[in-house]
Structure formats: C-alpha cells, structure tokens
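Only a single protein chain was left out; the remaining protein chains are all shown in position.
So, subunit A:
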C-alpha cells in the first residue's frame, strides 16, 4: 500500500537518524557506552554531557564515531564525535540544549563495524529552545 507519509514525531526522526548512522545494523544496549548526564536539568539551555566507550583504542580495535541524539528536541541531532586510535581513551564532554524532558541517546560505531547504544532520561525544568 502506498501510504501518505505521516508527519514524523521527534522520536521517530531520532529512530530514523539512528538507522541512517548504523546502515540498518542493530545497535545493542551492551553497556559498552556510558552516557553521563544529570537526572534533572534545571536549565535546559546548558546541560552537561559526557559520553565514553569501553575500548582499547588500539590501531585495529577502536571507536570510530559516537552520535548523540535528543529524541524530543525540535531536531534530534546534537553532535557526532569522531575518535581515532590516537585518542587513547574514547571519551568526550560537552554542554547541550534540551527543549524538555526527554531521552538522550548515544550510538557508537566501532572499527569492527559493530554498533552500541546507550540512553539517559533527563528531566528538564526550564526548556532550552525558547526565545
């Protein structure tokens, strides 16, 4: 059946972005990724985030990329971190905007082509996308 495309919810858009990133491969919630964020963010304009991936970061076994998404922001994309074996440790921190309470999702691509995923739910008191 040729369906009329329905407007996608932000969460659906996030799922689509993950599929694009993984090329359809399954991203397992294996515990390899740790996504550190506050449980409650009083100010959604600047929410700290640290993502790290358990990896030896050697020449033939390292983390290539980690994509971070926020599933209820106006647009889910947040950032994609590109690592190299020279990173030594696959860890990055930044500060992000959250429009409201939602899930933040991190998806990692490893050098062997496997994908891993982690989620964190952040409660937001004052949204970070308003005027």
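We take it that a residue touches a chain if its C-beta (ideal position, glycine included) is under 8 Å from a C-beta of that chain, and two chains touch if they have at least 3 such contacts; residues count from 1.
The rule is simple: contacts and distances are computed from a predicted model.
What name does the UniProt record list for the absent chain among "Ring-1,2-phenylacetyl-CoA epoxidase subunit PaaA", "Thiosulfate oxidation carrier complex protein SoxZ", "Small ribosomal subunit protein bS6" or "ABC transporter substrate-binding protein"?
Spelling it out: the chain absent from the display is recorded in UniProt as "Thiosulfate oxidation carrier complex protein SoxZ".
Taking the entire complex into account, which one of A:22, A:45, A:101 or A:114 touches the absent chain?
Touches the omitted chain: A:45.
Out of A:9, A:80 or A:121, which residue would touch the omitted chain in the full complex?
Touching the chain that is not displayed is residue A:80.
Which residue, A:9, A:93 or A:121, contacts the hidden chain when the whole complex is considered?
A:93
What is the set of subunit A residues that contact the non-displayed chain in the whole complex?
For subunit A, the residues touching the absent chain are 45-47, 50, 57, 70, 73-75, 77-84, 86-98, 128-131.
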